[in-house]
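Every protein chain of the complex appears in place save one, which is left out.
Per-chain residue numbering starts at 1, and chain names A, B and C are given in the order in which the chains are listed.
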Amino acid sequence: MTTAQQGLTRAELARRVADDLVDGWCVNVGIGVPLLLPEQATPGREIVYHCEHGLLGVGPAPQGAPDPDVTDAGKNPVTLVEGAASFDSSLSFAIARGGRLDLCVLGALQVGENGDLANWLVPGGNPGVGGAMDLVAGARRVWVMMTHLDKQGRPKLRKRCSFPLTGPGVVDRVYTDLAVFEFVDGVLTLRECAPGVTPERIAALTEAAYSVDLRGESI
Amino acid sequence: MTTAQQGLTRAELARRVADDLVDGWCVNVGIGVPLLLPEQATPGREIVYHCEHGLLGVGPAPQGAPDPDVTDAGKNPVTLVEGAASFDSSLSFAIARGGRLDLCVLGALQVGENGDLANWLVPGGNPGVGGAMDLVAGARRVWVMMTHLDKQGRPKLRKRCSFPLTGPGVVDRVYTDLAVFEFVDGVLTLRECAPGVTPERIAALTEAAYSVDLRGESI
Amino acid sequence: MIDKIRPGAVDCLTGIRSGSSVAIGGFGQTGVPLDLIDALCDRDVRGLHIIANNGGRGLPGERGIGRLLKENRVRRLSCSFPVNPDFFRRYFAGDVEIELVPQGTLAERLRAGGSGLGGFYTPTAAGTMLADGRFVVRYGEGGVVRETLAQKESRVIDGRTYVLESPLRPDFALVKAHLADRYGNLRFRLGARNFNPLAAMAAGCTIVQADHIAHDGSLPPDDIHLPGPFVDHVVETAGETVR
Partner (left out) sequence: MIDKIRPGAVDCLTGIRSGSSVAIGGFGQTGVPLDLIDALCDRDVRGLHIIANNGGRGLPGERGIGRLLKENRVRRLSCSFPVNPDFFRRYFAGDVEIELVPQGTLAERLRAGGSGLGGFYTPTAAGTMLADGRFVVRYGEGGVVRETLAQKESRVIDGRTYVLESPLRPDFALVKAHLADRYGNLRFRLGARNFNPLAAMAAGCTIVQADHIAHDGSLPPDDIHLPGPFVDHVVETAGETVR
């Protein structure tokens, strides 16, 4: 859909999410656009990025030669920052399930108006789940970053997910290229439209029912 | 009982057990007389002693100033030898339950002719179990080191344990100050008498039924 | 900026109230956070549920868990080896409770709690009094039995009997580390590691006393035994630690 292309770029979306991170948070970022977050440093805020196979303190991509032992969840070369720690994958998921992640940020295929998340399988497609089910089961907050529409132009914010779930009722916020939604007392709520995007346009491109409680450009 | 005093001393008993250890074995030693085993080096054999709270490669007591961070299961100062490793207590018991201990050597209050072990509670007494139940559940072999008679002069090798069990049917061998027994196809079998101790005397001081298959002074 | 280093132990411990559950690292006196326990004893807290491997020896002037028991601050002790003669007297008199837990099971229950697991099956204690509901946790007057360990659910898996054990999620953990940095990354020393990282993982709030702090940076990633997210507060106690 050409309409969706008038929203935020991937980098702008990452910047928008980064603006909402809180100093000191421990944050897991999933495959796809969330992997751009460690590139978005915010002055005065120290964020500890967690990589599910067993790293904390992941930073941006290297300027020089990559270290093959330092990769992110998407297997891309990254760097380690001060305070970084390494450990095995069982401890890594102990951090996740044990409630020590302040946040995980994941991509999505669909999000239901009930907070359901589907992000691992298009029916009939190639399966692959990675750590997503562990992360949504354990992190204190789950934010989704995604395009508002899928590649066929269909709304990804739906009444109910039609794809297999990653987790039921786990999503706290959804950041798309067009808008920011938040689950407020379990109710999907539109909080913000991207610059130049009207609430009417969001309404036309969203299948899920939602409340509207706009609070300007930032939450 | 004065009769029991004519058998092996504690150090002789430790030496006797050490003679049966196999080069390369990983061995846990429990509280009491088994803690003497790391003092009994055997030329040509390298034994890795495991200490349940989280050490491998425990050696004899220190000659000089003790290191308070290096203690055995009885909280006595010991040393670390080449190849030593430290880890947390959950990994330590993963080694035990996971079948990576070739042997654990424990003291006992009673051993049943069915291989039952009782070593943690005299009824009405002060309870304390430590790691004994984990060790007997996981080690590949369980050997007992004990006096043949208890302080009241009663046989500790019994038809059935009257004290609460540490584990059912777990014992493979019993080394006492008077004799060596082995469970052969589940049958308690007298394999050896201490120097100067006759089979008749063992019979008089043992409640458990057992077979006799002596093979001289050493197994 | 992340900085979990605190100027003193007192402020870190204010959340601990009478009745709180507190996991404490250490095996015997090895790796016990003695300074944190001393600071805790300066506060008016009673009726604690202490989760620790040992109960101290009950010697005169003893620091550590023994001091907590001696000052009668403990209502319930979950441990594998209580040892302490005075605590045993009060146990048989019905004044305090002992939840006896095999050492490996205690370690694993703390780890399970810290890992967000709901429980696990272990072969340890199957077929014993610690699984069959007979072990007395609390006596009443005249030696009557007020509470026993629950009979553990058992299950035969591949021909072997296992018992179901539950995770431990104490309110607080008191931990002794050798090195720490401002991120809360910890390194322990030899046998002093023991239950310390497990207590830290399990607790809602973890307070660490460290022999030394990397004031000019952070610990090397591969040298860290427990990463910072499990740690809330770190106090340096160099020079105070009994050696």
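Here is the rule we go by: a residue touches a chain if its C-beta (ideal position, glycine included) is under 8 Å from a C-beta of that chain, and two chains touch if they have at least 3 such contacts.
Note that the structure is a prediction, hence the values are computed from the model and not measured.
Novice: I'm checking contacts with the chain that's been left out. Which of A:Q6, A:Q40, A:T71 or A:T189 qualifies?
Specialist: A:T71
Novice: Among A:F87, A:W143 or A:F181, which residue is in touch with the absent chain?
Specialist: A:F87
Novice: Can you name the residues of subunit B that touch the chain not displayed here?
Specialist: Residues in contact with the chain left out: 23-24, 26, 44, 46, 48, 50, 55-57, 80, 82-87, 90-91, 93-101, 137-138.
Novice: If the missing chain were put back, which residues of subunit C would it touch?
Specialist: 108, 112, 115-123, 155, 157, 160, 162, 187-190, 221-223, 225
Novice: If the missing chain were put back, which residues of subunit A would it touch?
Specialist: 51-55, 67-71, 75, 80, 86-90, 92-93, 96-97, 121, 126-135, 137-138, 164-168
Quick note on the criterion: only the chains that are shown with their structure count from here on.
Novice: Which chain has the mean of its C-alpha atoms lying nearest to the mean of all protein C-alpha atoms shown?
Specialist: C
Novice: Centre-to-centre on C-alpha atoms, which chain is most distant from subunit C?
Specialist: For subunit C, the chain whose C-alpha mean is farthest off is A.
Novice: Where the centres are mean C-alpha positions, what is the separation of subunit A from subunit C, in Å?
Specialist: That pair's centroid distance is 36 Å.
Novice: With chain centres taken as the means of their Cα atoms, state the distance from subunit A to subunit B in Å.
Specialist: A distance of 56 Å separates the two centres.
Novice: Note the residues in subunit B that touch 2 or more other chains, in rising order.
Specialist: Not one residue of subunit B touches more than one other chain, so the list is empty.
Novice: If you look at subunit C, which of its residues touch at least two other chains?
Specialist: Residues 111 of subunit C each touch two or more of the other chains.
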